[in-house]
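This part shows chain A:
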Amino acid sequence: MSNTPTLSRRRALKVAAGASSGLVAGLASPFVARAATDLTFTLPWLAEGSNLIAFVAKSKGFWSKAGLNVSVARGFGSNAAAEAIANGKFDYGMSVATAGIEITAKGMPLVQLATAGYDATMCIAVMEDSPIRAPKDLEGKTIASVATSGDYPFRPIFLKRAGVDESKIKPILVDAKVRERLLLDKKVDALSGFAISMAPVLYSGGQKPRFMLYSKYDLPLYHNVLMTQPGRLAKDPGQCEAMVQGLTEAMRFTLLEPQAAQEIFFKEVPEMALVAHAKERLWTGLGIWMVQAMYAPARTNGLGYGDPADYDKMIDLVMQNIATDPKDKRPERDAILTNRFAGMLKLSDAEWAKAEAAVKEFKAVLS
Partner candidate 1 sequence: MDTLAMGTILDPPEATAAARQFIQVRGARKVYASGDKSVEALSDVSFDVAKGEFVAILGPSGCGKSTLLMMCGGLEAVTAGVITIAGTPMTAPRASVGIMFQDPTLLPWKTVLQNVLFPARIQHLPEMEYRDRAQQLIDMVGLHGFENKRPHELSGGMRQRVAICRALLNDPDFLLMDEPFSALDAITRDEMNEVLLDIWRRYAKTALFVTHSIREAVLLADRVLMMTRRPATVVADIRIPFGRPRDMSVTEAPEFTRLCTQLRGMIERGTGQLDRRPGDGPILQPGRHGGEE
Partner candidate 2 sequence: MTGSRREQLLSIGLPVATAVVLAALWQAAVSLTDIREIMLPAPTAMVAKLNANLPTLLEAALVTGREALAAFALAVVAGFIVAAASSSSQLLRETIYPAIIALQLIPKVALAPLFVVILGIEAEARITFAALLSFFPVLISTASGLSNTDPNAMRLCRSLRASAWQSFWSVRVPFALPHFFYGMRISSTMAVTGVVIAEFISAKQGLGFAILSASAVSKTATVFAAIAVLCALGLGLYGAVAALERLAARWYRG
């Protein structure tokens, strides 16, 4: 499945060497018309706005022009997805950065090749009319969380950093299927989770939500990152580069042409059009994705670039709060993060401004 034919592998190595010496644009083109390499790719969760770029990369041929025939599968949670990539069930995939760090610390190493989102948008969500205006107001209130959601272990850290007395919170664990419903029905006061996943449902209730982002409290928790096994990177860097290249091209396309990107999504995943308010939901998710795809590292260092300083903080967070078993091993930052292929594509100021203008409404709800 993932075995590259000898010929194209040799070619890939050559290209990889070229890429690392600074030659960038158009290097994928020699792969055209080669025997296609079949690759499997997992999403962290269902197909949605936050991972739409995978379908754009596939549909626009950003991967196939490098001879990569990628089949995209839904995932079952960020940890499960990271684990599935680490143990080779999938060749590549996107999952939450901290999930990848955690799985690596547990002894199943992963390497993160390109950042597709700079903010997992982990947050506390309330409705617009809620009396909870600031984190401190959460004391005495019920917060519903999904234990399997990647945000759950970081909730106490956020509360602490925001000056909230955690013992005064009434926590409840709920299933992802009912979480937003409980807030809309006012059975709970607040939710914790990823704004990007919660927003589409909360918006469809006709009301507007508000999100208090953990990232505002010096918790740089990246969202989806392209990951693979370190062994694959060592053996076939050309393939890894082509994957990064295709994905960042898809990012640029999506930032500049969000309407076209959404049409591609419904063409690639027609079943998602059957969901109630499918278009509104997708736009909400995509809008929030766009907001956090424009964070500083992408603007300064190019699309897909992962800031090593942010990774240092994320590794600290994971090691102090999640991977606390004595057997867990702190991953080396440079082993887990590589910017070898990322940051090659950059947007102009005019392009950034265009993208920004399209998603003004979402910037406002992410406080």
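Selection criteria: all candidates are chains of the complex that A comes from, given by their letters.
Here is the rule we go by: a residue touches a chain if its C-beta (ideal position, glycine included) is under 8 Å from a C-beta of that chain, and two chains touch if they have at least 3 such contacts; residues count from 1.
What you see is a predicted model; the values in this text were computed from it and never measured.
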Okay, in this complex, which of 1 or 2 is up against chain A? 2
Complex interface listing, chain A residues touching candidate 2: 79, 102, 106-108, 144, 147-149, 152-153, 170-175, 177-178, 181-182, 185, 187-188, 321-325, 327
